[in-house]
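I have placed the structure first, in the form of structure tokens, so that the comments after it can refer back to it.
Omission of a single protein chain aside, the complex is shown with its protein chains in their original locations.
Moving on to subunit A:
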Amino acid sequence: MIKARGLQRRFTSRGRTVDAVKGVDIDVTEGELVGFLGPNGAGKTTTLRMLTTLLTPTAGEAEVAGCDLRADPVGVRKRIGYVAQGGGTGPECKVAEEIELQGRLYGLSKADAIARGKVLTEQLDLSGLDQRLTKTLSGGQRRRLDIALGLIHSPKLVFFDEPTTGLDPQSRANLWEHIRMLRSEQGVTLFLTTHYLEEADALCDRILVIDGGEIVAEGSPDALKARVSGDSVVLGVDDDVTTRAAEIVGRVDGAHDLVTAVGEVRFRVPRGDTALPALLRAFDSEGLTMQSMQVQRPTLDDVFLTLTGRSLRDSESGGDADQPDETATDEDSNRNDDSDRNEVPTHVA
């Protein structure tokens, strides 16, 4: 469905050149749901805009939905759907008008556009909103309308740019369902960008990780996580026994990446769940108590950290990459229900 080789885009403004995308290769086969993961500014949207004919690549070539990107952009446009990050509906337009216009611009007759719109609005839970101005829709409704517009001509390949950015958790979960259904029920090939790890993890068969305009890794979420060697374990201990605790941990089979802070010992171990009972006994026999312990399965964030040396969340929040996130991870896991799935928090009194 997509075959891109050496796709590159350079921007020049005020004498400064920026290589937003430095030559990426992308292969997507029919029926796949592929995620393009990276922090803001990594080149996701630029790549997507190239693949959807909105931006001419500086170098490289691509075949999208069977048409050559450079030689036949109109052919590409006819065959793909694109749901842009910020949506694309006029606030003063009625839902039905936008749907009909979109369908007719894709060459459908008026009757066909209306009929197809009816099917889509039902599928996307937009029934009964026909005569509403789009500015009166909720964020989730408007995003689903954007999707309906992108699907009006029944494309076999659909691009989503940050489909759930700015949506509340409920709308996001709902949208994920719709995206999954597109693939399972209609066999649509999907290519989406996201800077949410949970989203890439929950939705995608395969993930391309992009950073600084280059693809730094590629694989299924599980395969990517397997690149991070083992579970992360964080032990909370009394401040004055941190060193002794670290010594005990050092004797655990396969423990590595040992890091200590006052009152805290972190390390990685192949199987965190089986390592802990033995560790507890060892602490006991040395007369030490553990205040807390936490085992975390590798997340895509760990993958990102391993690949780039930076945390995805950090690079998002403005590049405080070297700021230690000792307690941040714990808090994050409480706040963020999506990452809970990967964790086995165990608290010892």
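Basically, a residue touches a chain if its C-beta (ideal position, glycine included) is under 8 Å from a C-beta of that chain, and two chains touch if they have at least 3 such contacts; residues count from 1.
Simple rule for what comes next: contacts and distances are computed from a predicted model.
Missing chain, UniProt protein name, picked from "STAS domain-containing protein", "PAP2 superfamily protein", "Transport permease protein" or "Paraquat-inducible protein A": "Transport permease protein". Contact with the chain that does not appear here is found for just one residue of A:Q8, A:T47 or A:Q102, A:Q102. In the complete complex, the residue from A:Y82, A:F160, A:F267 or A:F283 that touches the missing chain is A:Y82. For subunit A, the list of residues touching the undisplayed chain reads 52-56, 74, 77-78, 80, 82, 84-93, 97, 101-102, 104-107, 146, 149.
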